[in-house]
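Below are the structure tokens for one structure; questions will follow.
The complex appears here without one of its protein chains, the remainder shown in place.
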Amino acid sequence: MSKEKRDIWRKYQKSIGDDNFFFVRSCIRQNFFPASEQAFLHILRNELGKNVVEDARHTTCSGIGYHSDVVNFDTLQTIIARHFALMTEAKLKNVAISCVTSFGLYSEVLETWKEFPSELEKTRENLYKATKREFEIPENIAHCSDIIYKFREEIKNKEKNRLVNAETGEPLKIVDHIGCHYAKIFPEYGEGGAEFPQVLTGMIESWGGQTVDYPERRHCCGFGFRQYLVQANRGYSVSNTYKKLQSMEPYKPDMIIANCPGCTMFIDKWQYTISELEHRTFGPDKTGIPVLTYEELAGLVLGYDPWDLGLQMHQVSVEPLLDKMGIQYDKDKKFADKSGKIFSIPKQPEYIL
Amino acid sequence: MSGFGFNISKSSTIEYKPEDFQLANIIEENEPTSRLCISCGSCSATCTGSEFAKLRMHYIHLYVKRNLTDKIREELQNCMFCGKCQLVCPRGVNNRNIIRLLWENI
Partner (left out) sequence: MRQYDTKYQTVIIGGGIAGMTAALQLYKFGIKSLIIEKEDKLGGHLIKWYKLFPGFVNADEVVSNVVSELIDKRMQVITGAEVTSIDSIYDNYIIRTSSGHSFEAESVLLAHGFKTFDPTKKEEYGYGLYSNVKTSVEIENILKEHSNITIPKRVGLIHCVGSRDEKAGNLHCSKLCCVSAVKQSIELKERFPDAEIICFYIDLRMFDNGFEELYMEAQIEHGIKFIRGRLSECSQNIDGSLVLKVQDTLTGLPMNVNVDWLILMVGKEAAKLPKFDKSIDVKLAPNKFVAPENIFYNPNQTSQPGIFCGGTVSGPKTIHESAADAKAAAMSIIDYLNRK
């Protein structure tokens, strides 16, 4: 890949907020990668000294409901407007959004309000009638990966581990997967546009790794909400992730990172499902390719303990990767809680590590 | 563990590998006018077989070229060998010979 590629994306620089963020959480990220959001807040507040405000009264953005035709558009607009009202109450103007689907919805709603001001008026009315709240439109919405991307150099300056193979010094080959709702709907809302998004590539390269360009790089992981939620259709979802994994296999990636929590969950857990259904595993030692969120990656780079980052919750074990990076961890503490007591240990799958 | 309640879907993407397409190579070598087909559909429009059954000559051309042999078998049995497709073809494709070759080789 030539140097010109690195310069094409400069045309798509989007503005990302600097400080004073109103943080909205992600349903899936909190549940499946519990330490990710804590890591994000810790990095922003304690490492970078930023002001990030959370409000306990914020709810789900109802994205899962909306994309499954359970929640209608008016309700969605009102829910999002309520979050903006909470943001206005906290006297903030920048929103930091943890989930990519949420980010897509916020962009969609803001664009709708730009093109159809009557919808904005209707939403103001609805919100007032329901909750007596009023809101202002935020100046800037950014996905949390954009924010980490923006401060990647600052994180690099504090790094304890680089994304290199500790033995050979070679940069790790990392596949970056961008959630579809990040830039495919509104390319100008994505850092680097829709074809070659830079948000994860920038982080990887800044921290010493190397991205992998493979044919199915832009392919959707297959989540699809409506497809995944109904068990009979789930095979259709899984097939897409299978297609991606097959396509990246010849490049022998060391890990996959994704900015969307759904994608991360999928590509991680489906490796188990695929190993059972198709008897096929991936990865350099056929033990599976570890899939991390970008917050966990940032945490590893900053030297946090892997078990504090919640890496034990991943389907594909990360120990081979940690060994490769030369990160120290305590094997016995993997399934232990803070006091040192071991809670239950999950059963070992047949084909995958 | 099994019994997930679903299976992995089979991909519908054609992987274009003409080196492996034996039937296509036979047809192309023995009836070079098959190269001229542009899928205009005149053949299928006039086809006797397509009145009451599924038989579309221009699709058969495509199935041959993309190696979708099962689909060829499905439609080929409805052909009455009347020759109307050849009569009406604007490019002079020898359709009857192609049908004959397919019967021999499929």
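Letters are used for the chains, namely A and B, taken in the order the chains are written, and counting of residues starts over at 1 for each.
We adopt the following convention: a contact is a pair of C-beta atoms (placed from the backbone, for glycine too) under 8 Å apart; a residue touches a chain by one contact, two chains touch by 3 or more.
None of the values given here were measured: they were computed from a predicted structure.
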item: Where the missing chain makes contact, among the chains that are shown; value: A, B
item: Candidate in contact with the missing chain, chosen from A:Phe186, A:Tyr214 or A:Tyr329; value: A:Tyr214
item: Which residue of B:Ala45, B:Leu68 or B:Val88 touches the chain not shown here; value: B:Leu68
item: Option from B:Glu15, B:Glu51 or B:Glu104 whose C-beta touches the chain left out; value: B:Glu15
item: Absent-chain interface as seen on chain A, which is shown; value: 1-2, 4-5, 8, 193, 195-196, 213-218, 250-251
item: In chain B, positions touching the absent partner; value: 12-16, 18, 28, 32-33, 35-36, 38-39, 59, 62-63, 66, 68, 91
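As a convention for this text, only the chains that are shown with their structure count from here on.
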item: Centre-of-Cα separation between chain B and chain A, whole angstrom; value: 47
item: Parts of chain A lying in touch with chain B, wherever the complex brings them together; value: 231-236, 238-239, 242-243, 273-274, 276-278, 349-350
item: Complex contact set, residues of chain B against chain A; value: 1-2, 4-11
